[in-house]
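The complex appears here without one of its protein chains, the remainder shown in place.
Chains here go by letter, A, B, C, D and E, matching the order in which they are written, and residues are numbered from 1 within each.
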Amino acid sequence: MESLSDKIASNIISLSRFIPELVLVGGVLVLILLDLFKKKKLLLPFALTIIIFCIWQLLRQWGLELQLLFGGFLKLDQAAVAWRVLLCLATFVSLLISIRSTDLRLKGEFYTLTFGILIGGHLLIMSSHLLILYLALEIMSISAYALTLFAFNKAGSEAAIKYLIFGAVSSAIMLYGISWIYTLTGSLFFMEPEFTDSLLNAPFLSFVIGICLVLVGILFKAGAVPFHVWSPDVYTASPTPIVALFSTVPKLAAIAFLLKWLLIIHLFGLGPVDWIMLLSAISMASILFGNFSALRQRNVKRMMAYSSIAHTGFLIIPIVPLSEQATKGFFFYSIVYVLMNLATFMIIHFFERKENIVGIKDYAGTMKTHPLLSVLLVVLMISLTGIPPTAGFTAKLLIFTSLWESYSSTANPWLLALFTFGLINTVVALFFYLKVPFYMTFKPGSSKAGAKRSNTYCFENYFAGLMVLALLILFFKPDWLLDVINKINFAF
Amino acid sequence: MSTILFFLPLLLVFAVLAIYGERKISAFIQNRYGPMETGYYGLLQTVADLLKLLQKEDIVPRVASKALFLVAPFVIFVAVFAGFSVVPVLPTWQGASINTGVFFLLAIVSLDVIGIIIAGWASNNKYSLLGAVRSASQIISYEVPLTLSVVCVLVVTQSLDLQVISFQQGVLSNSYFADAENYLFGLSFANVNTTEIGGVLTWNILRAPVLIPVWIIFFITTLAESNRAPFDLPEAESELVSGFHTEYSGFRWAIIMLSEYGMMLLTSLLGVILFFGSWNTPFPNIGSIKLASWTTGEVGSMASVFWAVLWLLIKTIIMVFIQMWIRWTYPRVRLDQLMSLGWKYLTPAALVLLFFSALWRLMMV
Amino acid sequence: MALISIALVIFLIPLTAFAMNVIAPKSRARTASYISIILLLISTILSSILLLKIGSESAVTRMDWFTVGSYTFEVGVLLDFQGVLLLVIVNMVSLLVHIYSVLYMAKDPGYTRYFGFLSLFTFAMAGIILSDNLLMVFVFWELVGLSSYLLIGHWYSKDSAAKASKKAFIVNRIGDTGFVVALCIIWYQFGTFNLDEIQVLMESSQLQNGSWVSGLSALPAVWLSFMGIGLFLAAVGKSAQFPLQVWLPDAMEGPTPVSALIHAATMVAAGVFLMSRVVVLLDLTTLAIIATVGSITAFMGAVAALAQYDIKKVLAYSTISQLGYMLIGIGTGAYEAALFHLFTHAFFKAALFLAVGSVIHSLHALKQKHNLNIDAQDMRIMGGLKSNLPVTFYTYLIAAFSLMGLPLFSGFLSKDALLVASLNWSAAVGQLAYGVSLLAFATVTLTAFYMGRQLLLVFFGDFRSGFSVSEIQEGGWHFKVALIILCTLSIGFFWSFNPFDYMSSWLLNTLPAKLNSTPQFDLEVRDATNHSFVGVGSIALVMAGVLLAWLKFKPGKILTFAESDQLSFLERVSINNWYLDKFYERTILSFIRWLTLVLAQVERKVIDRLVNSFGWIGVIFSFVVGWLDKVFIDGLINFSAFFSSQVGGMTKSFQYGKVQSFIIFALVSLALIIFLIL
Amino acid sequence: MAYFKNIISAAKTLSKGLGVTFNHIKESRRSSNQVGINDPSYFSEFESGINTLQYPHESIPVPDNGRYKLHNEIDDCIVCDKCAKVCPVDCIDIEGIKATEIIGKTSDGTSKRIHAAKFDIDMAKCCFCGLCTTVCPTECLTMTKSYDFSVYDFADHIYSFATMTPLEILEKKKLLEQSEMERTVAKPLPSKPKPVIKPKLSISSKSEEIAAKPKPAKPVFKPRPMIKKKKNTDD
Amino acid sequence: MTEVTFYFFGILTLASAIFILITKNVLHAALSLVVTLLSVAALYVFTNAEFLAVTQIMIYVGGIVVLIVFGVMLTNDVSGKTIISGSVNRLSGTIITLTVLVMLIYSGQELTPIATKVHNTASIENLGEHLMTTYLLPFEIAALLLLIALVAASIIAGHDLQSKIS
Partner (left out) sequence: MIPAEHFYYIGAALFSIGLAIVLTKRNAIMILMGVELMLNASNINFLAYNKAGSLDGQFFALFVIVVAAAEASVALAIVLKVYKHFKTINLDKIADIKD
C-alpha cells in the first residue's frame, strides 16, 4: 500500500504529462468567462489559439515512451499522441467552419461543448480503465446531445431527443456490460494482465454477453450499424459545423478505442470467440446500409450521414485484422477521412449559408456560379468514393492491402468476404457521391442559385482548397505522411 | 425507537409553543399583544386551535387524486421527522449513530420536496400546483448553497457524525478524542490553546471565524429550505392562497404545519450543532473558575443530561426566535429575486468560503 | 537517364497545359489554347526523338512511392517501343485535335474548360502508357475515365450529353471492378505490380496438378483464368466490347474532336494496349474468350453501323467493330498485329472523325444561317458535298479506304495481319474456332458496305436538305492541316515499304516477337502461309461490300428513307444496336434500380417487418379472441371496434422515425450477434 | 462593482430592518399609555409600546362631544317628525298619534300635542351625520359618547325610544277617532279636511313654517345623486 | 432479520419498478420511481455502502426524480387531466425483455463469483482519501462532466430567454 504522499506525488507527476488536456479544460473555463464578460468577438480566435496551444503541447510529448498516468487510469503512448493531434486538428477545422455562422460563433456554450467532445475524445483515446471509458463516452454524449439542438428549431429538438434516447439507452446497456465484466473479473483496469486472465477463466456465455454489451456503447458512438440510426436525423438537423465535428471526433475516437478494446478481448488470441467474424459483419452491414441508403437521399447532409456510416464500416475494416500494418493504414485512412469530410462540410456549409442550398437538386448549376467551390466539391466527392487521383484512393488501397495480407496469412473466410464486399461497395458509393457533381455540372441552375453570385473567394474556401490540395498531395506523395506514421508505435 | 419516543413529543410540544411564540412575536413586532384570552396570557390558544383542527372535517376535493392527496402530508412529515434521527441531544445519546450523519440528514430532508409536489399535484388546483412547483424549485436551488455551507463546517470538523462534531466544540473534546486540541480562532501558530478553556471559544463559529459568514449563508438557505418568510413564496397567502396546502384542512393541514415547524426546529438544531457548540455550555473556564466544567457536568450524570438539554434547547430556541424575527421583518421576495439570490450570490459565496474554510483547516492542524 | 528525363517532360507537359488552361482567364482563352498547342507540339517532337532513341529496347526507371509497414509501393517509368510509339500517336493526334478544335470550338462558351480537359486527358493517357506497374496504370486508367466523362459531358446542358457521360462512366466502372479483382489476384500471387517483374515471375510459373504455382504462392489454376478475365473485363469496359459497348455510341454526344481523339484514336485503344501489356498473363481460356468476344463485337458493331443515319454513330459503331478486330488479334496470340491495327486505326479513324466533324461544322453553319430545325448529323439531309468540301472529301476518301482495308492504305496491312492471325489460330485450335475467322471475314464485307454507304450518302448524289449545296463552305486552315496530316499517315507507305505485305512492316519487325509466356501456350500463329490467300480474299470481300453499297446508294438513285416502323428486321437490329440498350434497360438496370430501392429501404423495412410481424401476431390473436367473442358472447360490435383499433395501432406504428423501434432493431441485432458468436 | 455594492447595501438595509423590528419587540414590554384625544401627547407617543387596547377590559377615553350613538329624550320630544324627514339614510322611523288636548310640556316649555307611538332609530343604518340633532326643535335628539353598541342580532341595532305600551296606543287612537267624529258632527263645514286624511301631515301651523325650511335646504342634499353619478362613471 | 429486510426491500424494488411499467399515469410512475430508488438505496446498505445509499437518496430522489417530476408537470396540461402515457411495441417489447431476462438469469447461474462476497465497510475517510488520490482523475472528469452538463442544460433551456433579451 502506497502512502498518501506517494500517491499525491505520482498524481502530480502525471499532471505534468496531462498538460494538453489541462490546457483544454482551462480553455473551457476561460471561454466561459469570456462569454460571461460579453467579449463574444474574442471567442473564436481564443478557442483556436487554445487548440493550437494544445497541439503544441501534444507535439512536445511526441517521443515519449509508454507511460501510465494517474495510477494506470490513462495510458499515454505514441499512438495516443498521434490520435489526439488528429482529433485536435479535426476540432480546429470544425471550429473554422463555424466562422460563417454568427449564431454559433458568438455563443460561448458552443465552444464549451465542442471542447467537451474533444476532451472526451482525448480521454477515450488514452483510457485504460473502464470508468474512464464510461466517463469519456458520457462527456462526449452529453455535449453532443446539446450540440444537436443548436439550430434551436423543431427538427433540431426532434433529432436531439432521438439521439438522447438512443444514446442514453446504449450507454445504460454498456454500463450494465461494464458491471458484468466487473463481476467477472473484479478489476476495471482492462489493460492489466489480471483482467485478461480472469476473462480467460470466465464462463463463455457471460464473457460474450459482457463484451458485447460494452461494444454497444462504443459502436453507438462510432455510428456503426446497427447502432447508427441516430445519425441521419442528427446530421440533417444540426448546424453543419457541428455535424462536421460529429462525423470526425467522436467517431474516430470511438473506433480507435474499439481497436484497443478488440486487442484486449482477443485475449492474446486465446479467447474463445472469433471477433473477426463479428466485426466483419458489422463493417459489412455498415457499408451496405450506408451506401445503399445514401443512394436515395435528397438532402446533402443526410447523404453525408449515410456516407459517414459507410465510412465507419470502412474504418472498421483495418482494425479487424489486428495487424500493425493495418493499424497504420487505419490511421492514414482516418487522416484522409478527416480531411475529406471536413472539407466537404466546409463547402456544404458555405452553400448552405450563402445560397441556402440543402437539397442535392439545389446544387444544379452551381458549377457556373461558383466554379472554384464546385470543382473542389467534385474532387472531394471523388476522394470520398475512393477513386484516384485522390488520397481517398490511397487510403482505401492501404486498408484493403493490409486486409488482403491478413487474409492470406490467416485464410479467414470472413476477411475475404469483407474484402470483396468492400470493393463492390466502392462501386456503389460512386453512384451517390457523383450525384452532387452531376447536378452541379449537368443540370441548369435554378434561379435560386444563379440569381446572385456571392463571393466565393473567402477565407474558409481557401482553407477547403488547401485541404483538397492536401488530399491530392497525399495521393502523389503519401510517403510524407506515411513516414511519420511508420515511426509511431501502435502498441503491437 | 428512542428517536420517536423523544422527538415526537418534543416536536409536538415545540410546535404548540412555537406557534404560540410566533404569534406573540409577530404581535410584538407589530405593537400588538397577540393571543391573550385563552389561558393565562393566551397560552392555551394554540391548544385550542389544535383541538379545533382535530375535530374539523377532513375534506378531500372531488377531483383530487385521492390516494396521493391523503398520503402527501405524511410523506412530508416523515421526511422531516426522519431527519431528527441523527441529531445528538446528549453527549451520551443520539437517535441513530451513522457515520454519514449530516449527509443523511440533508438527503432525507430533501425528500420533503416529493411530498410537497405530491400534495400540490394531487390537490388538482392550480394554486396548489404553482405553489408546489415553486417550492420544489426553491428547495432544489437552495440545497446547493446549503450543502456547500455544511461542507464548509465539515471541512473544519473532518467528520460527518453530528455527535463527533458536538464533542469537538467543548471541554469534553479531550474525553472523546485522545489528542484533540483547540486553538483560539483555529490559528495554531498563534498557539493559544483553548482545549481546556472550552465554552464559547471552542464553538465552531469561533474555532474558525470564517464560519461566521458561512453561518449566515447556512441560515438564509435553511429559511428557504423550510419555506419560511421571506422565502415563503410556495405558500404565499396573498397570491397563491397558501400554495400547496390550499386544499388541505383539519388534521392533514395540522400535519403539514407540524412538518413546517419540525423543519424549523430541525434546521435550528442543525445550525446550533454545526456552528454554536451543540449541547456545550457557552461559559468558558477562566482560570480556577471552572464555569465550563460546572455547567457541563460529568458525562453520564444527571447533571450532564440537564445541562446538555438545557443548552441545546436554549440555543435552538434562540435560533427559532431569529427565524421568526426575520419572518416578521422582511417582505416576501419575488421568484426571480429568490433565484438570483440563491445562484448568483449564495452559491458563489459558499464556494469561496469553502476554499477559505479549507485554508483555515490547514492552519488548524 | 536522358531518356527518362525526356519521358518525364513529355509526361508533365500536358499537365502544365491543363493547369494553364484552368487558371487562364476567359479573355485569354485563345492565347492559352495556342500555348497548349505549342506545348503539345514540343511533346510530340520529344516523343518522336524518344521513339528514335529507344528502338526495340526497353528501359525501366523506378522509385519508391510510399511505404506501409513492410510494403513499399513503387512508381516507375517503363519505356519500350510499343509504348513510346503510342505516346507519339497520342501526342500527335492530340496535337492535331487541339489545332482542329481551335476552329471547331471557337464559339463555345466552355472553351478553356474544353482545352483544359483535353490536356488532362492527354496527361492521363501518357500516364497509362508510361507506368511500369499495374497499380499506376489503374490510377491513370481511372483518370482517363474521369476526363472522358468530363469531355463527353462538355455540353452538359444537353440532357442526352449528361446521360451519356454518366452512362460511360458507370459502364467503365463495371469494367474496373474486374481490374481491381485482377489486381488483387496479381498481388496475392506475385506480391508485386511491376510489369517487368510480373513477366519474369509469370515465365517461371507453372501449372501443376490444376494449381498455378509461382514462386512461393500457389493458387488453383482457375484463378489464373479469373485474373485474365478480370483484366479483359477492364479492357471490355474501356474498349467498348461486347457486352459493354453500349456507352460508346452515346459518347458521340461530346464534341466531334473529342470523339476523334478519345473515342476513336486513343482512349478506347487503352484497353487493347492494356491487353498487350499483360498479354503474358493470359492463359488459353482467356485468350479464347478474348478472341470470341472480339469477333462477336467486330461483327455486331459492323452490323449496327449498317443502318445508322447519324453520321457519327456510323463511325462509332465502326470503332467498336475495329476494336473487336484488335481483340481478335490479342486473343489469337498476335498481339503485335493488334497493336499494329491500333496504331493505323488511330490515324485513319481520327481522320474520319475530323472529316465528319468538318461536315457537321459546315452543316451547322448552314443551320444557323437559316435558323433551321434540322439535325446537322443526319446523313439523310446530306449528299453531294464533295464539290464544296474538297479537302474533307479527299481525306475522308483516303481514310475510308484505309478503314475498308484496300491495298496501298495502312488499314489493309494491319487488317491483313489480323485476318491471317485469326485464320491461323482457328486452324490451330480447330472446329468451332473457325467461327471467329468467319465473323472476322464477314465483318470485312460489312465494313466496306457501311463505309461505302456513308461515302455515297454524304459526298455523292444530291444535297437533300433543300438548300443549294453551294451554301456549304469548308472550314479554315485548322481543319485542313489536321485532316491532311492524319490522312497522309493513313497511307500504307508510312507503315510498310511494301504496301501489300505486312510482314515487311518496320513496326512489326521492331516489336518483340513472342511475349506470351503463359504455361502451355505453344501455338505458333505467326505463320504467313495463308497470307496471299487472305490478302486477295479480303480485297474481294471489300469489293463485294463496296459494290453492294454502290448498288443501293449509287448517285442519282432516288433514295427513300423508311420510317423506323417500316424497317426490315435486319435494319431494326442494326439501328438499335442489337437492342442491347433496351435489353440492359429491361434487365440489368431495372434490376439494379429495384435492388437499390429495396436496399435503400431495408433499414426501415427490416424494422417495420419486425414490427409488422409482431403486429400480425397481435392481429391474429385479436382475431381469435374476437371470433370467440362473436361466437360465445354476442360481441360483434365490440369485436369490430377492437379489431379496427388494433389495425389502426399497427398502421400507426409503421410510421417512420420511431426511436424505440430503432432500439428494438438494435437490440435484436445485438441478440443476433450474440447468437452468431455462440 | 455593482455586485458587491448590492451585497453591502442589502446587508445594511436588512440589518436596519432587523433593528427596527427588534426595537419593537423590546418596546413591547410595556403598553403605551392610553390617552384620549384630548391629551396633547395623543399623536406623539404612537410608536413606542404595544398600542393594542384590550378593549372589553379597557378603552380609550372619549371626548365629551363625541358623536356616536343617538339618544332621544322622549319626554322632550314633540314628535315633530323633522328628524325623520331630514335623515339622509332614513334610519328614523316615527309614528305619532294626535292627542285630543295638550298632553304636557317639554322642559323648555313647548307644549306636546302628539303622542309618540313609535320612535325607532336603526343604528345599523345611521351614518352619524348629525343632521337630525340640528333640526330638532326641542333638542331632545342628541348624539352621545357611547360608541360600543355591538350586539349579537342585527335587529338589536334598532333602538326604540317610544315608551307607550300597545294598550295605551290603542286607547289614544280610540280617543282620537272619537273626537274626530265629534268634530265632524259638530262642525259640518270644517276649514280644511286634509289633515284628517293624512294625520302625519296634520301639523300645527307653526310646525308648517318650519317644515317649509327643509325645502330650500334640499339642494344641500342634492350632492348625493351627484356622488352616485360620479361613482358610476368611475366604474 | 437481515435476510428478511433484504428480501423485503428487494421485492419492494421490483414491485415498484413493475408498477412503473404497468401504470399509465406518468406521475404515479415517477412517485413509484421514488420508492424503487429508495429501496435500491436500502439494498446498498446491505453491501455496507452507506455513503452510496445516502448519495443515492440525495441525488436520485432529491434531484433526479424531482427533475423528472418537473418534466412531467411542465410537459403536460396542468389543468389537472391525468397524465397518461400509452405504450407501443407491447409484444415485441415483452418478447425482447423476456429474452434478455432469461439470458441474464441463465448466464447469471454460471457466473461464478470471482469477486469475494465480503463487502468491506468503507469509512468516509477512506472514501474521501481515495477520491482525492487514486480516483483523482475520474473525480476531475466528473467535475468537468457536470460543468458541461450545466452549460448544456442552460443553453438548451435558456436559449429562448437569451434570444428574447438580445
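Just so it is clear, contacts are C-beta pairs under 8 Å (C-beta built on N, C-alpha and C of every residue); 3 or more make two chains touch, one makes a residue touch a chain.
Since the model is a prediction, treat every value here as computed from it, not as a measurement.
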item: Partners of the unshown chain among those that are drawn; value: A, C, E
item: Touch criterion as defined above, residue of A:Leu42, A:Ile161 or A:Leu200 at the omitted chain; value: A:Ile161
item: Residue among A:Thr49, A:Thr102 or A:Ser179 that touches the chain left out of view; value: A:Ser179
item: Touch residues of subunit C, complete complex, unshown partner; value: 652-653, 655-660, 663-664, 667
item: Subunit E residues touching the omitted chain (full complex); value: 2-3, 6, 10, 13-14, 17-18, 20-21, 26, 29-30, 33, 36-37, 40, 43-44, 46-47, 49, 51-52, 55-56, 59-60, 63-64, 67-68, 70-72, 74-75, 85-90, 92-94, 96-98, 100-101, 104-105, 108, 111, 113, 115-120, 122, 126-127, 130-131, 135, 138, 142, 145-146, 148-150, 152-153, 156-157, 160
item: Touching residues (missing chain, whole complex) on subunit A; value: 130-131, 134-135, 138, 141-142, 145-146, 149, 152-155, 157-162, 164-165, 168-169, 171-173, 175-176, 178-180, 182-183, 186-188, 232-233, 236-237, 296-299, 302
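Criterion: only the chains that are shown with their structure count from here on.
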item: Subunit E and subunit C - chains in contact with each; value: A
item: Number of hops, subunit C to subunit D, where each hop joins two touching chains; value: 3
item: Between the pairs A-C and B-E, the one where more C-beta pairs touch; value: A-C
item: Innermost chain, taking as reference the mean of every protein Cα atom displayed; value: A
item: Chain centre separation (subunit A, subunit B; CA means) in Å; value: 53
item: Length of the line joining the C-alpha centres of subunit D and subunit E, rounded to whole Å; value: 75
item: Touching two or more other chains - residue numbers and ranges from subunit C; value: 660
item: Residues of subunit A defined as touching subunit C within the complex; value: 161-162, 165-166, 169-170, 204-205, 208-209, 212, 216, 225-227, 229-230, 233, 273-274, 277-278, 281-282, 288-289, 292-293, 295-296, 323-325, 328-329, 332, 382, 387-389, 393-394, 397-398, 400-402, 404-405, 408, 419, 423-424, 427, 430-431, 434, 438, 441-444, 477-479, 482-483, 486
item: Subunit C partner contacts - residues on subunit E that touch it in the complex; value: 88-93, 95-96, 99-100
item: Subunit D residues touching subunit B - in the complex, by the definition given at the top; value: 3, 7, 14, 17-18, 20-22, 24-25, 27-28, 32, 47, 49-52, 54
